[in-house]
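== subunit A ==
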Amino acid sequence: MKARLFTLATGGATFLAVAMVFVILGNIVWHGIGQISPHFVFGGTKEGMFDAATAGVFPMIFGTLALVLLMTLGVVPVGVTTAVYLNEYARSHSPVTRVIRGAINNLAGVPSIVFGLFGLGFFVQFVGGGLDNMFYGGQLHYRKPALIWASATMAVMTLPVVIVATEEALKAVPKGLREASLALGATKLETIWKIVLPEALPGVITGAILAIGRGAGEVAPIMFTGAAYYLAHLPTNWTDQFMHLGYHVFVLSTQSPDIERTKPILYGSVLVLLAVTFLLNLAGVLVRARIRSRMRHG
Partner candidate 1 sequence: MELHFDQELAGAKELLLRMSSLAEDAVALALKGLVGRDDALAQRVHDGDTQLDELQKQIDERCVELIALRQPKARDLRFLIVTMKIAAELERVGDQAVNIAHRTFQLDREPQLKPFIDIPRLADLARGMVHDALDAFVYGKPDLAKEIILRDDRADLIETQLHRELTSFMLEDPHTITRAMNLMGVAHNLERIADHATNIAEEVVYLYEARDIRHQHE
Partner candidate 2 sequence: MDKPIIELNSLNFWYGPKQALFDVNVQIAPHRTTAFIGPSGCGKSTLLRCLNRMNDLIDGTRVAGNLTFNGQDIYAAEVDVIELRKRIGMVFQKSNPFPKSIFDNVAYGLRIQGMTNKDELNERVAASLRKAALWDEVKDRLDESALMLSGGQQQRLCIARAIAVEPEIVLMDEPCSALDPTATAKIEELIQDLEQYYTIIIVTHNMQQAARCSDFTAFFYLGRLIEFDGTSKIFTNPANKQTEDYITGRFG
């Protein structure tokens, strides 16, 4: 009797959780699907952004993808290197190691709006200003919101996720493989580069997938550091600003003059955002699966 009650309770909770997902998704699809059309997905903002008939979100899609790409290029090398240091080189109980780990944990807990302010103050003004002074004689080139700074901010924010995922993957590599390599006269670096990292690659990709998921969706960190709500053309340089799906949804829901008119665009944009995130995730999963199967079967 108790067992049945328990099964009922756990089943019920699971059902509830899954149902929530479906409710949310369903709501979005129901309200947004009507807006989806080739013009919407591939069209730009030449005509009115707030008009359901003429709105297009291609620039936002482009900007989101550009952001995600640059962020990934930044966070993966730094995150993987840090994880490699922590797992392969650091002495586990030394004070330095403990400080590093503490810092990573804290970083993971920082609210995203704080990252936005950090990005503005550090990347845009300090680093950007410094670059302008050093290379451009004070001329304004970097000391403004830009794709590069938004990507950098997002990279810092998603760093803990990549580090943790990579470390888990590194820990999962059996010690025997490292020993075998070292016993053959390989250096530690050769062992990591040729044996450990390739074996840990699926885990690293998992970390990247998680990072990408946040990068495509988070808005607060990019609001001050590079996203714009209206641009006449696509960004051509990483010093340009960019439009972003998540930011667009934010703008639509807070800045639009007529909320009823823009509701379909809102839902359409959310749907597109979900679709883009889903496709990015799917791409990551497929790449990881392909690598895993090649590792199994040679």
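If you want to know what made the cut, all candidates are chains of the complex that A comes from, given by their letters.
Basically, a residue touches a chain if its C-beta (ideal position, glycine included) is under 8 Å from a C-beta of that chain, and two chains touch if they have at least 3 such contacts; residues count from 1.
Worth saying up front: this structure is predicted, and the values here are computed from it rather than measured.
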| item | value |
| --- | --- |
| Touching candidate - 1 or 2 - for subunit A as found in this complex | 2 |
| Residue ranges of subunit A touching candidate 2 (in the complex, touch as defined) | 91, 174, 176-177, 179-187, 190, 194-195, 198-199, 295-298 |
